[in-house]
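Some notes on the structure that comes next.
Missing here: one protein chain of the complex. Every other protein chain is in place.
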Amino acid sequence: MIIQIDKNCTVNQLVDINAALENIGFKGTKINTQFGQYIIAIGKREFDIRKIGRMQGIVDIHRVSDDFKLVSSKWKVGKTKIKIGTDNWVGDGHFQIMAGPCSIESEAQIDSTIAHLLANNVTIMRGGVYKPRSSPYSFRGLGQEGLKIFYKKCKEHNIKIITEVMQVSQIEPMHDYVDIFQVGARNSQNFNLLDELGKVDKPVLLKRGISGTIEELLQAAEYIFSNGNEKIMLCERGIRTFEGAYRNTMDLNAISILKEKTHLPVIADPSHGIGIRRFVPQIALASILAGADGLIVEVHENPEKAFSDGQQTLSYKEAEALYKNINATLELRKNLL
Amino acid sequence: MIIQIDKNCTVNQLVDINAALENIGFKGTKINTQFGQYIIAIGKREFDIRKIGRMQGIVDIHRVSDDFKLVSSKWKVGKTKIKIGTDNWVGDGHFQIMAGPCSIESEAQIDSTIAHLLANNVTIMRGGVYKPRSSPYSFRGLGQEGLKIFYKKCKEHNIKIITEVMQVSQIEPMHDYVDIFQVGARNSQNFNLLDELGKVDKPVLLKRGISGTIEELLQAAEYIFSNGNEKIMLCERGIRTFEGAYRNTMDLNAISILKEKTHLPVIADPSHGIGIRRFVPQIALASILAGADGLIVEVHENPEKAFSDGQQTLSYKEAEALYKNINATLELRKNLL
Amino acid sequence: MIIQIDKNCTVNQLVDINAALENIGFKGTKINTQFGQYIIAIGKREFDIRKIGRMQGIVDIHRVSDDFKLVSSKWKVGKTKIKIGTDNWVGDGHFQIMAGPCSIESEAQIDSTIAHLLANNVTIMRGGVYKPRSSPYSFRGLGQEGLKIFYKKCKEHNIKIITEVMQVSQIEPMHDYVDIFQVGARNSQNFNLLDELGKVDKPVLLKRGISGTIEELLQAAEYIFSNGNEKIMLCERGIRTFEGAYRNTMDLNAISILKEKTHLPVIADPSHGIGIRRFVPQIALASILAGADGLIVEVHENPEKAFSDGQQTLSYKEAEALYKNINATLELRKNLL
Partner (left out) sequence: MIIQIDKNCTVNQLVDINAALENIGFKGTKINTQFGQYIIAIGKREFDIRKIGRMQGIVDIHRVSDDFKLVSSKWKVGKTKIKIGTDNWVGDGHFQIMAGPCSIESEAQIDSTIAHLLANNVTIMRGGVYKPRSSPYSFRGLGQEGLKIFYKKCKEHNIKIITEVMQVSQIEPMHDYVDIFQVGARNSQNFNLLDELGKVDKPVLLKRGISGTIEELLQAAEYIFSNGNEKIMLCERGIRTFEGAYRNTMDLNAISILKEKTHLPVIADPSHGIGIRRFVPQIALASILAGADGLIVEVHENPEKAFSDGQQTLSYKEAEALYKNINATLELRKNLL
């Protein structure tokens, strides 16, 4: 059960509420987010809600049968929209494209990508400076110094950036140079990282684990939310299956189901979702019809020379065609019965 | 290597060709289909094609590096279109909807479905009379008698029918009462059934196995084709994965990849692909953007009372909205860059 | 619910029983097997068993909450043992090795294998004459003629044979030349084949589907049993997963769980279970500790030259070491606490 607490709730009222909860066999966890305060109470399924419902200090109470609570659409029926920068939104009807290279490689590459984005009215640039790599001997990104340059150049053109954070100790140094923190598939259940990102006032894009269930993804989001950060986007990026004809199995079912189960925006990553460049556009558009609120796509001036993920990265020309088709597909989606 | 044989090729010429093949270490298999005759020659990857290329009786030779040959788009670059009845096509730009109940249940149900299809210009009705069921104690379909009624009623309204054939001995009795034979996921590698369907002059819709790879699906189609039947549709219907939030994982990647690897039409089955009624329409439309040449969808007057698969079956009203959205989505697809 | 019917039950008594079942909302299916007659009654979970229990013609009644009934150990607590030939058993403490090549290739190969088996006191030979192959252009076995020679030669030395049946029409011609019918993984849910094998008075070894659940395997066995054949062995042969370092993932958990859920013998197939020759022996022995009642193993005089599956086939020398270790492992298993 989620109990929404009044802003002016007194300490004594809180004590009373907790006592009442204990009385009916529930354990309450107090949550403060950017936008409100709640008590998440876990206990038996059957209880008499009237014993709590009219207490002072309480705005509202919801039963939530899901194991995830605050991210559940059983609690919050309306869709969440997240502010990116000053005038941009994602979710609740606002669609965003996040495009850029897998890895930030050089200043020239950043400049070139920015020019490409500006020419196409894309306002969020993706690009990794900390790269999780299977082998310790692979290129692992330009790190904090790369991030600073990446951020500075984008800021000059009012481009917002999204980049992966891999561990708790990176959060603080990265904080002032990041618009959206990305949590990668391998860290999807790195609960310490999720805890700490819950204390940050920046949006987080949380990728589904490579074999993470939809339920686990929502529970992971609950970690962030229950630590205080409501600004979460979920990302479907393909799952691991027996099929070897492509990199991952893009799970469009998951997008449809997430859109029902949660009020949070859902982003599709078709680049990892299929992993083969020439199929990325159609999987991207299909994701929109499945319900995606945005796309994160790998784009590079010269994919063959990209430091990583070149085989799934679009050229500028391919990306431009995609952007145009996104608008047409969004238009269609609006008009569907 | 695929050697296309001239219609007027003599026996002596064939003997010479086979001798020449043997000479370069190849083993030839002679194939006669509805539309041509070929020799599939399996052997070493490296050889001098000129030693065969100019022999008499040969129209054309193609190297095909795939393990499947005749169904490969490396051999046949143009897309295959299949005639359904006298004036209907599927494939190569022709899109078809196949709609109807999971199981044929009664005459009244057939009548009702036909009326629904006619009102919506759908010309192919699906419906099972032989039902593969996990438990031997479940309803297993109305069988041959049900089929005859199903076919007769549809024929009166020029509706074509598709229905599942489960074993070799059913092919002959079913033959005159079927427009398209369907091979279910569980029989996707029932090679004897595929062999025999290769000898029939009716289209076959071949479903991907529940954990069949794309390669295996194409090899299964090769069985049908190499026995003489070129009229094959492939069907993506979801695969088995670790995720339990829905019935199967609809694999849209597979649709995109199949459309590249083969010249055969690819049909999407969103009903089994997600298995939850309210999500079927969006997965259906997404499949179109991934490249599908048609849809097979479960529809029932009263899904809650369907003998089987009710939870993934659309009502008439839901189906009607879907049909309209299909047209709009096809329109969009045509205009994509 | 399973109702065991008295041998002398009259038709009138049967009518009464069925009426009583209908009365409490159950649907009965009459089953005659080699060893008894039963009514499988499917209906609501809750009912008053006394309303049926004391009727004439009934020996015994069991509630079985599993979806599979006759193969469930909730019905039959004691383990089933199956007679192979005149003096051999498998199950209920009797362990059997079935060894031989993947494919029967020649008379000389049969002779050589028989000599190997005789020298090692192995009394069942495996060998395929009908081979399911992914590609239609691969070797598909020596067929019925090969089977006759295979059987005749083994009979001379009192070796029993197990070989795969792929379709219904093969059952009759194969019947007199087979001691155990094998159903392959691809036919694990070929329900027509299972139905017909249920009418045969020869043991059947039923392999788990490549991605078949334990529940599905038991339901498939229920098909055979409910058609009249109680002589069923189940076989774990590895499942399809994401891992590509070996052929299949041998599922020893499944052996342990099957041994609890069913009274039928469970056979392990380590050759397909890992698919790499040098690891077959240790997986074979591990399977015994997990509870297997027997092993089916691929053995060939010269694995490198085998027509199929050579990479997972033991040489005679490797097989001999394995046989000796099997005995030691069985000895250990007997003495475990």
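A, B and C are the chain letters, set down in written order, and residue numbers restart from 1 in every chain.
Everything that follows uses one rule, which is that contacts are C-beta pairs under 8 Å (C-beta built on N, C-alpha and C of every residue); 3 or more make two chains touch, one makes a residue touch a chain.
Everything quoted here is computed from the prediction, not taken from an experiment.
In the complete complex, the residue from A:E105, A:D179 or A:E222 that touches the missing chain is A:E222. If you put the hidden chain back, the residue from A:N8, A:T86, A:S135 or A:N335 that touches it is A:S135. One of A:I84, A:M166 or A:L289 touches the chain omitted from the figure, and that residue is A:M166. One chain of the complex is left out; on chain B, the residues touching it are 211, 240-242, 244.
Interface residues of chain C facing the missing partner chain: 211, 213-215, 239, 241-246, 249-254, 256-257, 260, 273-274, 276, 278-279, 282-283, 285-287, 289-291, 321, 324-325, 328-329, 332, 335-337.
For chain A, the residues touching the chain absent from view are 27, 29, 40, 42, 67-69, 132-137, 166-169, 186-187, 189-193, 195, 210-211, 215-216, 219, 222-223, 226-227, 240.
In the analysis below, only the chains that are shown with their structure count from here on.
Set against the Cα centre of chain B, the chain with the most distant centre is A. Each chain gets one centre point, the mean of its Cα atoms, and the points for chain A and chain B are 38 Å apart.
Annotation for chain C: residues touching 2 or more other chains are 211, 240.
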